[in-house]
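All protein chains of the complex are present and in place, except for one that has been dropped.
Each chain carries a letter (A and B) given by its place in the written order, and its residues are counted from 1.
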Amino acid sequence: MNLSAVSSKSTLNQQLKEFWFYFSVSKTAVAGLVFLVLVVFVALFADVISPHEPAEQYRQFAKLPPAWKEGGQMQFFLGTDYAGRDMLSRIIHGSRLSLLAGAIVVVLSLSVGVFLGLVAGYRGGWLETIIMRVMDTIMAVPGLLLALVMVAILGPGLLNAMVAIAITYTPYFVRLTRASTLSELNRDYVTASKMTGASSTRLMFVSILPNCMAPVIVQGTLSFSTAILDTAALGFLGMGAQAPTPEWGTLIAENRDLILNAPWTVTFPGIAILLAVLAINLVGDGLRDALDPKLKRS
Amino acid sequence: MALLEITNLTVEFATVTGSLRAVDGINLSVDEREILAIVGESGSGKSVAMLALMGLLPWTAKVSADSMLFDGKDLLGMNDKQRRKIIGKDISMIFQEPMTSLNPCFTVGYQITEVLCQHFGGKRRSYNNRAIELLNQVGIPAAESRLNSYPHQLSGGMCQRVMIAMMIACQPKLLIADEPTTALDVTIQAQILELLIELQKSHGMALVLITHDMAVVAETAERVVVLYAGQQVEQRKAKKLFENPKHPYSEALLNALPERAQDKLLNAIPGVVPGQMDRPQGCLFSPRCSYAQEVCRQEPPMLKDGILCHFPLSQPKAISVESE
Partner (left out) sequence: MSVQLIKARDLHKYYSIKSGYLQPSKNLKALAGAGFDLYAGKTLAVVGESGCGKSTLARLLTMIEKPTSGQLSIDGIDVAITTDKSIKKQLRQSIQMVFQDPFGSLNPRQKIGNIIQEPLTINTNLSTNERHQKVLEMMELVGLRKEHFQRYPHMFSGGQRQRVAIARALILKPKVVVLDEPVSALDVSIQAQVINLLIELQQELGLAYVFISHDLSVVRHIADEILVMYLGKPVEQGPSEVIFNNPKHPYTQALLSATPSTNINIKRQRIKLTGELPSPINPPTGCAFNPRCQHAHKSCKISEPIMETYGESQAACLALDEGRI
């Protein structure tokens, strides 16, 4: 039996067009998206774009200022650090690590958080109470502090830092999903599915979950930027990525002593963090406006 | 001179798929103390037209008209500040969902006195007595204790009464009621309609009743405007419209009512209201009209004596309701 129906491709196109219409209203969101795409591009092609190897030390060119300052050279456009490594190359390679850290943290916390939130909202009772109280406890401790403690237990390193940060973000996803689940649970379409004999699993994952995703996606985007910041913070404290890994926070940490003599070694990684986080936040704002059905005016 | 005079009002919305014409060149006039009903189904533009008058449409809407005069003042040319002086004071509007029209965070008394404060100045507390008087007028028992109630403590009917009290607080000249009873139960609906008519008489207001319920119109309105797909298709005195509809849509709408069915199946109107994409070239009702002729499909009709039709009905096939 062939379905001579309109292909699902065109409904997808229609949805994308509609999404873009609302998203592009916010010029800042579009600007953020452009910058983000640029960062992703840089991260993907870091090996090709970067002028030098990030770990290669040019001892004779140590602590060189940026090219436009007196004493600077074009081949080391943003200057070099204390060991003579090219700042630009290190920042370019660092983008990979920051994006990776952000992505892994969000994926971990989102998947665990959404699952727990769904179960808590749907089942209720003692299971909900246990889950929510555990989440409340996690939220009661300052995020970075908790991450520090976890890293202290697990040992320093970028991967451990990511797991620790993911744990501190999970409660937010649990709360969001649970709230959405509770409100969707009373809707007629859930009752209709129940009436036709849908199992709990089906109700949770097929009926309810897709309707909870909008606020979760927005939260995910904003968590992405916070994750980059927190990874950088842990790196700065020496508990995240270890030197010579060119993670942006670690870059600032290892050049901490040079802040007065060679300020470019800490400024440029800092600016990189700032711009990336800003771009992601702008995109997140735009996403929220585009996905919020109440703001749709037509 | 008419109290409200609107000529050639058009409202277009900017949407993903282009421009949507929600209201297409309608003319409305309301005299003082008159009860006008605007009847139409979804997509007829009835609510949008009134919201345009009040300046309550979102940013995606583009409003244009030849003239929009209220009590001699030009509403189109006004800025927001000037408009705010009139809206809520001389023109008021009540909405369909009484439970969500009131602010859930503030007491009933606060909301009524706030309206008075906004328009007449002074301290809010000084209007408490007036608020009690208004609640009594709309038939809320134990008015004084009700001042401190929150909307969620009241039923739908009571909320609608509070809404009405708020809207007549400043003695408006024109009250617009947008589907005021659709969300209410039948017996409460009857009470609210009766209240509106009573207030209209005692306050000498003009009342514009927007509804899709023809039966409600039959029992309350003096004059009726029928809208279809954003256009005005018929404008008559209520009694004449129900005895003798001249536009095929009005006739079809009346015949589709269950009380006018002659056998098992109802006289449904085939097809749907044209959307944004499938607007016919000629008369907008032609695809569904049982009287449609070739010229109807090709050319848009002109307005003749308030009827937008190439061939207004002279001998309609309106089915009269069986007497009991």
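By our rule, a contact is a pair of C-beta atoms (placed from the backbone, for glycine too) under 8 Å apart; a residue touches a chain by one contact, two chains touch by 3 or more.
Because the structure is a prediction, the values reported are computed rather than measured.
*Asks:* So which of B:Asn79, B:Ser145 or B:Thr187 would be touching the chain we can't see?
*Replies:* Answering carefully, the residue with contact to the hidden chain is B:Thr187.
*Asks:* Can you work out which residue in A:Ala62, A:Ala198 or A:Leu258 touches the chain that's missing from view?
*Replies:* A:Ala198
*Asks:* Determine which one of A:Asn160, A:Ser207 or A:Thr231 touches the chain that has been left out.
*Replies:* In the complete complex, the chain left out is touched by residue A:Ser207.
*Asks:* I'm checking contacts with the chain that's been left out. Which of B:Leu56, B:Leu266 or B:Val295 qualifies?
*Replies:* B:Leu266
*Asks:* Spell out, residue by residue, where the missing chain touches subunit A.
*Replies:* So the residues of subunit A touching the missing chain come out as 1, 3-8, 11, 187-189, 191-199, 202, 207, 210-211.
*Asks:* For subunit B, which residues lie in contact with the unshown chain of the complex?
*Replies:* Per the touch rule, subunit B residues meeting the hidden chain are 41-42, 155-158, 185-191, 194, 212-219, 238-239, 242-243, 252-254, 256-261, 264-270, 272, 320-321, 323-324.
What we mean here is this: only the chains that are shown with their structure count from here on.
*Asks:* Could you put a whole-Å number on the gap between the CA centroids of subunit A and subunit B?
*Replies:* That gives a centre separation of 49 Å.
*Asks:* Give every residue of subunit A touching subunit B within the complex, in rising order.
*Replies:* 17-18, 21, 297-298
*Asks:* Can you name the residues of subunit B that touch subunit A in the complex?
*Replies:* Result: residues 13-16, 20, 58-60 of subunit B touch subunit A.
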